[in-house]
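Of the protein chains in this complex, all but one are displayed in their positions.
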Amino acid sequence: MHYIWKEWKENIRGKGLWLSLSIIVLISIAILFRSSALSFDKGFYVLLINLFDMIIYFIPILCLFIGAFSIFQEKEQKTLIMLLTKTDHFGSFLIKKSLGLFTVVLVPLITWFFIYLLLLKFNFQLDIKSYFIFVAAIVCMSLVFLQMGAAIGSISRSRMQILGFTIFVWFYFFFLHDFILLSFLPDVTHENVKLFSSVYFLNPLQAVRMFLETGTGVYSFGHMSRLLQSFMWTKPAYFLLGNLLFWLITSFFTGIVFNRKEGYE
Amino acid sequence: MKKLALLSFIFSLLLVMSPEKKLAAEHLQATIDSLKEGAVLKLENKTYQGNIVINKPITIIGSKKTVIRGDGTGNVISIKAPDVKLSHLTVIHGGMNRNSAEEYAAIKIYTNNNVVEHIIIRDSFHGIYLSQAHHNTIRSNHIKGLGKGEIAAQGNGIHVYYANGNLLERNTIEGTRDGMFFDYANNNKSYENNISHTRYGLHYMYSDANIFKRNTFTMNTGGAAIMNSNHLKLEDNQFLVNYGNQSFGLLLLQANDNEIANNTFYMNQRGMYIDQATRNEFRHNKVVQNQIGIELWSSSNDQIFTLNQITENTIPAVTLGGNSENNSWSKNGKGNDWGSTFPITDLDQDSIGDFPITYRSSLYQLIEDQELSYLFLKSPALKIYEKMNAALSKEAVMFHDLHPLTAAKGSYSKAIFLIATLLIVGILLKGRHLLCITFGRNGRKI
Partner (left out) sequence: MITVKNLNQSFEKKTVLDSINLDINRNEICALVGRNGAGKSTLINSLLGLLPVKQGEILINGIAVNKKNEEWKRSIAYLPEKFMLYPMLTGLENMTFFAEAVAKTANQERIRQVLRSVSLWDDRNEQVKKYSKGMLQRLGLAITLYQDSSLLILDEPTSGIDPLGRKEILDVLSSLQDKTILLSSHHLDEIKQICTHVAYLENGKMEKYKVEEFLQTHNLGGISS
């Protein structure tokens, strides 16, 4: 609990979090202006999808940086060593620190989207369930990339390394992962489609998008072919949950196993 | 004593059997039967039991809470006389039996020149069924089905079977199997209907010379599916967010000589999907922000695309199943506006590009061979994949526009975006020191 309190005070009094949040706010407002011409009853869904399509470019990289630099600063400030020499071992430190990060990033984010909902009320007919799904999608994406960022911060020994790792991770999930799958796509058959599907949904961006679009009813899987049925071998919500658990656990243990307690700088 | 006992027994039976409903049903039917031709029947704010059959030209007007509830075995209201008017009713609980010889509906019309308006329909197989019924007006009704997922268990919002010359306007239909289904139905007009969450918002089979204007199709599996139907006019319609795995805004399948003008195709999986169709003209349409703007199978010939705005689509147009050189991407020296995807010069300022545009892509092979490729349409990796395959010479010509139009001027929202971006960049540049505090040593002087 005291980690959460400490993290909260640090970030609220700092500028990094506010800068990040202001980007999200600006994007949201811009999308709202752009969507003002949409119809009252269905425009809400269009806005959510457009907003998500924009935010997906920012939230992963912001969360990666916030997570990575937060851990790196603990090393740089020598507070990590001070904590490790008390009662904490690195694993428990990382858990508490991660929880602190999650709280600090998600609380302002969720607060903003609650305010945003009130703004939307003046323009569109609201669907609270769909909006909740949208917020849940953003939260899941943030959690995954914050934890990855924390792992990067644990591994890195300099800012340049953080930059390198972060850009690589972002690039991988944005381009490389799908590019590799596209290369294998012509060879997908009924025998291997389930494996292909599992790898496809390992990309948090795809898992989150599928969850959002199916959950809001925008994307439908009517009249699925046998191949597609095999591809969607479980519900999008379960794909997302599996993805979330996988990356949280993997990032966490990567951070523990490969951590470097000192930074060069 | 005995008489008293008998009376009490009958009285108790009456209480237990609650005959008031049956009496009410018989009462409504009886009331209808007792009316003269041309009479107006004003119903009260209560529930009347169906099913009823209207055998003479009368007007039935409901109040705000008038409900006619069917018994679940057939059509709730059958109109078997011409010149009947129904309005301001709620009609529910029609027969849902799929095994019967007849397809049931909340309101089934067998005759001509009737008006059905301001009706709310729920819990019925079909909403309104026009069976060989001509020149009817179906207006401002609200029909709700079981939901988009249910295909087999329910029928269509409005089903038009061998029925011509009808007017269907300002109806709202959601969650039925198809929104409006036209089966061998010609010369009908559909205006300003709003259809969502159905399989196909509009489904034409063997129905010619119909007009549909200013309708809105949102979040259906397919916006409008036109099959084996010719000489249709589609104008000023909106096909929005029809975005499932196999979804489309407009499907033309074995459909010929149709005019598609001034429509908006926005955020669909495929804006237009054209297969085995001939001589259709696409004019002044906006095809914007779809995954695939136009999917054209080579079995289609002699399409004309002119004066359309085809912009911000992931793939503007794709030709599958071979080349489609029989189709024209311009008419009378005017092609299409492809937006900033294809930068063009216009030195003589005539709003027509100085050079033709040819779009080549390697994605056609992937889309043809593998249906799962649609799942990658939103991925940024797709563009890189396309470029890489271009380098490996796997491209084919998707379209060739001889007279591309110059891009329309950007809206003020782009200016807002630009200003916001400049602001952020300005803050970042000027606020370098602040950034150092934030990401650097947090103000500590070492």
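Note that the chains take the letters A and B in the order they are written out, and that residue 1 is the start of every chain.
Following the convention adopted for this analysis, a contact is a pair of C-beta atoms (placed from the backbone, for glycine too) under 8 Å apart; a residue touches a chain by one contact, two chains touch by 3 or more.
On a predicted model such as this, the values are computed, not experimentally measured, just so you know.
Student: Among the options A:36, A:79 or A:125, which residue touches the chain absent from this view?
Tutor: With A:36, A:79 or A:125 as choices, the missing chain is touched by A:79.
Student: I need the residue numbers on subunit A that touch the omitted chain, in ascending order.
Tutor: 2, 5-6, 9-11, 13-14, 76-79, 81-89, 261
One rule holds for everything that comes next: only the chains that are shown with their structure count from here on.
Student: How many angstrom lie between the CA centroids of subunit A and subunit B, rounded to a whole number?
Tutor: 35
Student: Contact residues on subunit B for subunit A in the complex?
Tutor: 148-149, 151, 196-197, 199, 216, 218-219, 221, 240-241, 243-247, 266-267, 366, 369-373, 375-376, 378-382, 384-385, 413, 416-417, 420, 424, 434-435, 437-439, 441-442
Student: Subunit B touches which residues of subunit A in the complex?
Tutor: Touching subunit B: residues 14-16, 19, 23, 26, 30, 33-34, 39, 42, 45-46, 49, 53, 69, 73, 76, 159, 174-179, 181-183, 185-186, 188, 193, 196, 200, 206, 209, 213, 217-225, 227-228, 231 of subunit A.
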